[in-house]
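One structure is given here, and the rest of the page talks about it.
A single protein chain has been omitted; all remaining protein chains appear in their positions.
Right, chain A next:
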Amino acid sequence: MPIGNAQPSVRPAPAGRTGPARGGLSTERAGNRARRSRGGARAERFAPYILVAPAVLIIVALRLYPLILGVNFSFTGDGVRNGLAVGLDNYRELFHDPLFRTALGNVGLLVLLLPVAVAIPGLLATFIYLRVPGHRFYRGVYFFPAVLSPVIVGAIFNLLLAFDGPLNAVLASVGVRPVDWLGDPDVAMFMVVGVHVWATFGMALVVFLAGFATLDAALLDAARVDGASLPQVIWHVIVPGLSRTIQFVFVTTLIGMLTSMFGLLFVMTSGGPEGSTYLPEYYIWIQQGQMNRPALASAASTILFVIMIVVGLLQIKLLKRAGRED
């Protein structure tokens, strides 16, 4: 507990001051020394606060104050009730709005899909590490999509996944009925997440490759000598050896999914079909920009903020635990 630790460090000062007075033996010299040390102690006591003040002020003025304003706005009304306190009305409305519930449900879906999003770069990095034929080529190719902007990626996949697009043409040539990839509410969200994973897994791949650099090659050799198969090597040697890297990729991938899918959603589905691909971010944008409901958007932002706090705390917990294991 930081608060508990802080208290003893300020207590000795008053104790030192009362010490001589209690004994009744204070001479002029002793008094001078006490005064001098009293001034020095005060400067020492304030110095840390002064030194951190600029950083604290910036955070308070540019982060916390707007944040509190935003939370405050979320308790006021829109339109004719502009500026009036409405208590929890906005939150009540949000939880009655099937669209917002869909958006929260999709956050849950993202969490469920997270292992897949982590496993793909993990497996591909493993193959590169194990030097499959052409691994140098693949290393470059896998990273390539990471440099494209979401808007460009979205536009490319809009063409590929169109009803009369090339993917359906390929399927038709092998006798499969065409699928409306971005127009079927049961499929569209998976397509968007899939494209997001395709566009961003290059970064995670690089992190995995860095993790592999710290892996002890002797362990792999030992496993091979003992006759372990490839799946056994992956499961019993590589995964335990990379546990910290895997945890890190888990957390960063989740944050990436929750905060940077807007561009793809905007370009690929506009939240549709039937509202099935809404995420909280997109909902906030629609309410503030299109529906002219800034207070409702503030309430939705507050909820997204709380979700992100929970994710952030989990992240800290995971990283701390990983640090302890070390």
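Quick note on the criterion: contacts are C-beta pairs under 8 Å (C-beta built on N, C-alpha and C of every residue); 3 or more make two chains touch, one makes a residue touch a chain; residues count from 1.
Here is the rule we use: contacts and distances are computed from a predicted model.
Asks: Using the UniProt record as the reference, specify the protein name of the hidden chain from among "Extracellular solute-binding protein", "Phosphoribosylformylglycinamidine synthase subunit PurS", "Putative mRNA 3-end processing factor" or "Roadblock/LAMTOR2 domain-containing protein".
Replies: So the chain that does not appear here would be "Extracellular solute-binding protein", according to UniProt.
Asks: Can you work out which residue in A:143, A:190, A:262 or A:285 touches the chain that's missing from view?
Replies: If we include the chain that is not displayed, A:285 is the one touching it.
Asks: Could you tell which one of A:71, A:109, A:130 or A:234 touches the chain left off the display?
Replies: Hidden-chain contact among the options goes to A:71.
Asks: Just the residue numbers, please: which parts of chain A touch the chain that's not shown?
Replies: Interface with the chain not displayed, on the chain A side: 1, 3, 68-69, 71-73, 75-76, 78-79, 82-88, 99, 161-164, 178, 180-185, 188, 269-270, 272-275, 285-286, 288-292, 294-295, 298.
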